[in-house]
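Input: one structure, supplied below.
Removed from the display is one protein chain of the complex; every other protein chain stays in position.
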Amino acid sequence: MSRTPSRSNRRTNLLAINEKIIEFFIRACGWSSIFLVIAIFCFVFWYAAPLLPKIDWFGHDGFFTSTNWHAKEREGATYGILAMLVGNFAVAAVAMVIAIPLGLAAAVYISEFAGPRAKEWFKVAIEILAAIPSIVWGFIAITMIGPILIKYAGATMGTNLLNGGIVLGLMSVPLIVSLAEDSLRAVPDNYREAAMALGANRWEIVYRVLFPAARSGLLAACMLGVGRAIGETMAVLLATGNKNQIPHALTDPMTTLTATIAAEMGDAEAGSPHSQALFTIGLLLLVITCAINLTANLIIRGNKRKIAAS
Amino acid sequence: MHPTHLEFRNLTVRYGPKKALDDISFSVPKHSVIGIVGPANSGKSTLLKTINRTLEFIDIARTEGEVLVDSVNVKEIDNVYSLRRRIGMVFPLPVGLPMSIYDNVAYAPRRMGIHDKKHLDELVETCLRDSVLWDEVKDRLDLLGTKLSGGQQQRLTLARALSLEPEILCLDEFSIAIDPVTTMKIEEVLMRLKERMTIILVTNLTQQARRMADAVAFINASELIEWGPTGQLFTAPKKEITGRYLNGDFG
Partner (left out) sequence: MTEANPFSPSAHELSKESRARLAQFGTLTVSIFLLIPVALILGMIAYKAWPALSWAYLTGDVTRSGAAGGIWGPLMGTFYLTLLCLAIVAPIGVLAGIYINEYAPDNQLTRTIMVAVTSLAGVPSIVHALFGLGAFVAAMGMHKGLLAAAMTLSVMTLPVIITSTREALSSVPKNFREACWNLGASRWQTIRTIVLPNSFGGILTGVILVIARAAGETAPIMFMGAVMWLRIAPSGPERLAPYGLNDEFMAMSNHLNLISKDIPGMPEQMKFGSAFVLLALILFINGIASLVRLRLRRRKRW
């Protein structure tokens, strides 16, 4: 076996240089997500900025305190988003009322009670549910759920808070199921085994051991569900009727922050106060969803550390 | 008397605040077998990692002192990959790469640019013969390396290490996860390989060191307690603790 030292050393020298160049590109791509998050904040802020000092935040026609949204006016425009803000949280609340019990029950059934075949089928069904795009949900809301609500729930308009809540709830179930499953599965096996050794049956294990142990994971799951629901756009745009008012009944049409932007951005002139107002709403949305997501992920990571340490 | 191949000078390695090696100094002549013995967690594996600079893959590791191969400080070698190719490594846990046996042994030469089929065929056969694996696998060279038994995978690792004709062959407790028969086969191989390369044998099995090594270095709790010719260390150690360890009183 002969070795050619000079050739091999030249080759490995090239390798070393090559390696450095490649590592540079890879590192740049790795940092891309940081760049993009910062960029998103910066650009949304930038195109909202001219309006920000002029906005009345808490006054009579205040941003946070009034429902008078007349952003298109050239004179005397007001930017009250209270109705949209309430709308966002209201529809998210209705959605969670539907999604959390359904999602938790499904997660408990899949991970604790179901046999292997049933488990597979349910997981496929949940995956199909998760794959439906939000615009299709919006379509379903208008063409199918709306008429049902008019006929059986006494609604005057089919697109309302309840419709939005139903659709958003069904959309959120897969997320709740998968996160709840994860946190149930993360409970160490020896908790389960200890409970079984003490004579607990399956339900008692779930109720007395798993739920308390997975409590913070489940809380994080709900938070992430709310975060997603608040950020949802197309489905609520079509399902809630896009009416700028605070809903007082489930059958009232309403609007959300996301829907307002989607509905009005097409007409807003670039650089106009109207467009800046919409960017301001976008900024608010960004802050709210980031805060919720970061908190929820902190909880999840704190959990993982607790489990790793135990 | 052979010239010095490998030398450690005041080598200290820290993982964060903890010292893994403390002021290690000794030298290894060419074509000899040195046994590095000591109880678990004494720093022996870390010592091997400093030779081929794979310690650099551990973020929190810091080194002081020098490691010299052929009187050259390994840290001053620009091309770390050429250094690593001169040093063969065998680990405690056998590793078969997820490719055919042939590709396993041909891996390193191919990265070097050797693609000529005849050359590779010869290379693979020589290395597999050298590591006493050829007869068992010669008809199934396309079998996945991960499907071999532990003892076979360890010999495959040895074959991979030999594929670049290393000057220094390091073995880190190579026998702990394999059967005694394979261990014996590999020990015979090592005694033959001694003529072509310098062998660093890290082991916790003192009798293995006694069988195979020309010199022995005893490392305990990150310190080099004592080193010298095998016979001298086993029969008349200078430190009492050396005698107790080699006797099997602890570790």
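Every chain is named by a letter (A and B) in the order it is written, and numbering of its residues begins at 1.
The rule is short, and it goes like this: a residue touches a chain if its C-beta (ideal position, glycine included) is under 8 Å from a C-beta of that chain, and two chains touch if they have at least 3 such contacts.
From a predicted model like this one, the values you see are computed outputs, not experimental measurements.
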Residue of B:59, B:78, B:135 or B:195 touching the missing chain in the full complex: B:59
Contact partner of the left-out chain, one of A:16, A:97 or A:198: A:16
Residue of A:64, A:89 or A:109 touching the missing chain in the full complex: A:109
Interface with the unshown chain - residue positions in chain A: 12, 15-16, 18-19, 22-23, 25-27, 29-34, 36-37, 39-40, 43-44, 46-47, 101-102, 105-106, 108-110, 113-114, 122, 124-125, 127-129, 131-136, 138-140, 142-144, 170, 173, 201-204, 206-207, 227-228, 230-234, 238, 258, 261-262, 265-266, 270-271, 278-279, 282, 285-286, 289-290, 292-294, 297
Chain B, residues in touch with the chain not shown (by the definition above): 52, 54, 57, 59, 81-85, 89, 91, 93, 95, 97-98, 107-108, 111-112, 144, 146, 157, 160-161, 163-164
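Following the convention adopted for this analysis, only the chains that are shown with their structure count from here on.
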CA centroid of chain A to CA centroid of chain B, Å: 53
In the complex, chain B residues that touch chain A: 78-82, 85, 112-113, 122-123, 126, 165
Residues of chain A defined as touching chain B within the complex: 1, 3, 7-9, 11-13, 15-16
